[in-house]
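Take this structure first; my questions come after.
For this view, one protein chain was removed and the others were kept in their places.
And then chain A:
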Amino acid sequence: MTNSRSTFRWHPYAITALLIAGMTILLKPFGLAFETANIALIFLLPVLLNAAVWGLRPAFFAAFLGVLSFDFFFIPPVLSFTVADLRYLISFAVYLVVAVLTASLAARLKQQVLYSKQKEKQTATLYALSKQISSAVDMPSLLDRFSRQLSEILKMDVTIYLAENNKNLTLARRSSPFSHHVQEQAELALAKRVYKQGKSLEKRISHTGGLIGHFIPLQIEEHRFGVMVLISKHERGETLPEQALLFEAIGGLAASAVARVKFEEEAKLAHLTAESERLRIAILNSVSHELRTPLAAIIGSATGLIDGEKLFTAEERMELLVTIRDGALRMNRLVLNLLGMARLEGGMLTLRKDECELEEIIGSTCMQLKGYQEHRTIRLDLTAEIPIILGDEALLEQMLINVISNAIKYSPNYSEIILSVKAGSEFIQLSVADEGVGLKENELERIFEKFYRSEQTGHLTGTGLGLAISKGIAELHGGTISAKPNVPKGTIITISLPLVQDN
């Protein structure tokens, strides 16, 4: 189709002509002293040389020129193409046959060397490419490495189009900024055609200049992922068959890499979705259970009061009312925690810095948990002087309620919970020690993770939010919270809050 491949290169012919002229001048003085057969042999030399260096056609040209020069200058009658002795014609024929044979042999040998060199280069190219892209873990890095490496090796612009959901071919990667010679729309249209047909295509894609686009579909068996476009940067001849093969091989390599990354990404996504779905169900279950239990107590008590108004003694009525209050408080704690979590997560929790009296907060916390603690005693162990700290009273109370209600929840009835406060010079330390189920060594940190619930909790339901929020609140105040085992059993949660807060 295009004849640019056979562009005439004239310099081998000029050099050959000069060489033969030079040889003729050099040989002329000895010419008649030598056997003419020797001179003919010498004239074979440029033929061989040309065949090895430039190929067949310059070699034939050298043979032809050699015969002419030999005839004109060395065969009597000299300086004429006429041949006196007709036997010389046989010599010419033998010369030509030998010349053609050596030329073609040398040329083939040269081509074979060239071919094997090219093969080696291709193999090295493919190897380097595959090494580069095999370590890529996501699509952008894969495409980036691939196109960069390939454009370096081939000295071509590399463009990759990928199909989304098996249609909608879109530009995924371009190795270099788009040169204005190429028409983007035309390229996309061609890529779409190649994607649809699944066959490689080679086409001129610029109006000016001879830019050639090689469109190679990226496909493995019936899966088609997109199209790779290689654009020669410089004007070049027709694609050699071995080059086309190389392009196909590169296309296959790219397709398998894209397939690998794509399937990996899909698998990862599926796994992630399943995991988050599982977590969501677990959270929903625990939250709904935590909400429903106090709700059942509230509804039951209220309907009991309404239905059997006259049945109840004043004392019983009060007990049902207390049940309603406790249930509502329990729900309130949960709702506060859910809200707190949402605000902590969203970074919307801004800290107020009021002067807080810790003793008051502790007192109000204990009051709120009175109904919840049943027969557990909460012993307060406070040092004489508790300094005032700066912080958000409501948040500090929520933190303390979470920690103490946890201690109540996971410790047996009739056990003791000790709340102690120690003031240092820089920090004030609150410790809540229970005699409950305790924690395993590896759980001491994890219990402050959101939604994490210790294995020791057994049948006791919960959301796994309380301590996570407590940690958030402690850290918001510039403090820390930690857990350690109590002796002989149970857990001690220690909250440390800074006394002097920087302004």
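We adopt the following convention: contacts are C-beta pairs under 8 Å (C-beta built on N, C-alpha and C of every residue); 3 or more make two chains touch, one makes a residue touch a chain; residues count from 1.
Methods note: contacts and distances are computed from a predicted model.
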One chain isn't displayed here; going by UniProt, is it "Cytochrome b561 bacterial/Ni-hydrogenase domain-containing protein", "ABC transporter permease", "Solute-binding protein family 5 domain-containing protein" or "Two-component system, OmpR family, KDP operon response regulator KdpE"?
"Two-component system, OmpR family, KDP operon response regulator KdpE"
Out of A:229, A:320 or A:378, only one touches the absent chain, namely A:320
Per the definition of touch given earlier, which of A:299, A:380 or A:500 contacts the omitted chain?
A:299
Touching residue (missing chain; options A:308, A:363 or A:424)
A:308
Touch rule applied to chain A and the missing chain gives residues 288-289, 292-301, 303-304, 307-308, 311-313, 316, 319-320, 323, 326-327, 330, 374, 458-460
